[in-house]
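Missing here is one protein chain; the remaining ones are kept as they sit in the complex.
Right after this comes chain A.
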Amino acid sequence: MLATRAVGLGPSLRQTAFKPARAQALKNIVRTNFAKRMIQTERLKPEDAVNILNSQRLKRPSSPHFTIYQPQLTWIGSIFNRVTGVALSVLLYGFSLAYLFAPSTFDSEHVIEFVKGLPDAAKYAGKFVLALPFTFHGFNGLRHLAWDSGRFLTVKGAYSTGYAVIGATALSTIYFTVV
């Protein structure tokens, strides 16, 4: 008895001693149930956390990125290098496969005859269309090799070499078109 009072259990002990136990228990039950607000709670499993997160993620849009980047010499030059490389390679692969599967149609005499028969304007246009990717890819390739050896790896360097490549491409394309 003395120990309970010292620990602080005196009042509760007095309550249970002087009130009937069953009524007390009933009162507690009624009080705790009334004390809850009338809300519905749903019981979730731990994996539902991941499922809710994933269902929300699937509905999220992604912000514009590729479509809004300001055109700059750096990445325009880079993608143009790739496009010209692909175009020239497709031409090489296409012609080689055509010669492999139909050698009599695509052998050199036929090709040269075909080109000879074209009007002059088409010949100049064809030379221009072939010279531009080739020279740009060549000069930009040299620019890439300079970067790989550690040179011009600054913004100024990238821009100055970029303009040099564009200038060299223009001059050499004109040369190859008219020669």
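Keep this in mind: a contact is a pair of C-beta atoms (placed from the backbone, for glycine too) under 8 Å apart; a residue touches a chain by one contact, two chains touch by 3 or more; residues count from 1.
Please note the rule applied: contacts and distances are computed from a predicted model.
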| item | value |
| --- | --- |
| Listed names "Succinate dehydrogenase [ubiquinone] cytochrome b small subunit", "Nucleolar complex protein 4 homolog", "Asparagine synthetase [glutamine-hydrolyzing]" or "Signal recognition particle 9 kDa protein-domain-containing protein", matching UniProt entry of the absent chain | "Succinate dehydrogenase [ubiquinone] cytochrome b small subunit" |
| Residue of A:Arg31, A:Arg60 or A:Lys156 touching the missing chain in the full complex | A:Arg60 |
| Contact with the hidden chain (one of A:Leu9, A:Leu97 or A:Leu153) | A:Leu97 |
| Where the unshown chain meets chain A, residue by residue | 45-47, 50-51, 54-55, 57-58, 60, 82, 85-86, 88-89, 92-93, 96-97, 99-100, 103, 107-108, 111-112, 115-116, 123, 127, 138, 141-142, 144-145, 148, 176 |
